[in-house]
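Dropping a structure here in structure tokens format, bear with me for questions.
A protein chain is absent from this complex, but the other protein chains hold their places.
Entry: chain A
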Amino acid sequence: MDFARRAILGQIAKLTAGAALVPLASITMSSSAVASPINSQPARREGDASKRYGMLIDLRQCIGCQACTVSCHIENEAPLGNFRTIVSQYEVSNESTGDFATMMLPRLCNQCENPPCVPVCPVQATFQRKDGIVVVDNEACVGCAYCVQACPYDARFINKKTQTADKCTFCAHRLEANLLPACVESCVGGARIIGDMRDPSSQISKMIAQHRSELMVLKPEQGTLPQVYYLGMDERFLSRPQAEPALWDVRDMDGKEIGYEFLDH
């Protein structure tokens, strides 16, 4: 049994190796709608086809202050307990030396070039705009949560207030008003860089050109072609990390679990 497990886990390691492969070629790729076989990407609609928004997160600048988490929460009015963006925080200890390091990993929707959440939607409520941003029309959404299952990044959730699918939109409403997304605006270290990757003079294009070989994306083996690039990334965190959860069950003085506030909302 142990042998079997090792053999199989070895296969996974092989799949996730070569993870640094970054789907940058896709930026220049024009997306033309082909006749739609089941589970293929439907045609993109709305948005500015001359742009392709992406984000670069410079992990070297992130201090894990969660200002992005909070400002996003306020801007987009997500219910308590649900997050369009959040910073995962890890404590990594070297078992032989006993040294500690912390790892901050801001997570949000990757606005994938090949978003698996879009073709599964049975009512075309979620779609990809021509500028690459994946949005949800919550007037059309039936709340079947199929997209929540299909996203490999847990970036989607059912909003209890609207009873429809909810996700990060790169603050599309702010971009349209020439404002930065709330998370970018509030980032203390300037770790989040958003911009049009088709514009060679944009900061994100310049940084991509400068750091091309160091950039990584999350779960590249899923074939989703994420468009959120991480600089200063550790390969161990590309997929679900082999980590112990802490602050998972919050207990009171008597050792009894404290109810989560969001359960009642």
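Please note the rule applied: contacts are C-beta pairs under 8 Å (C-beta built on N, C-alpha and C of every residue); 3 or more make two chains touch, one makes a residue touch a chain; residues count from 1.
The working rule: contacts and distances are computed from a predicted model.
> Choose one: "(2Fe-2S)-binding protein", "Ger(X)C family spore germination protein", "Cobalamin biosynthesis protein CobW" or "Tetrathionate reductase". The correct choice is the protein name in UniProt for the chain not shown.
Per the UniProt record, the undisplayed chain of the complex is "Tetrathionate reductase".
> Going by the contact rule already stated, which one of A:Ser71, A:Gln111, A:Gln128 or A:Thr164 would touch the omitted chain in the full complex?
Of the candidates A:Ser71, A:Gln111, A:Gln128 or A:Thr164, A:Thr164 is in touch with the missing chain.
> Quick one: which of A:Val148, A:Ala191 or A:Leu231 touches the chain that's been left out?
Of these options, the touching residue for the absent chain is A:Val148.
> Spell out, residue by residue, where the missing chain touches chain A.
Counting only chain A, the missing chain is touched by 4-5, 7-9, 11-12, 14-15, 36-42, 81-83, 86-96, 103, 107, 116, 119-125, 140-146, 148-154, 157-158, 163-164, 218, 222-223, 236, 240-248, 260.
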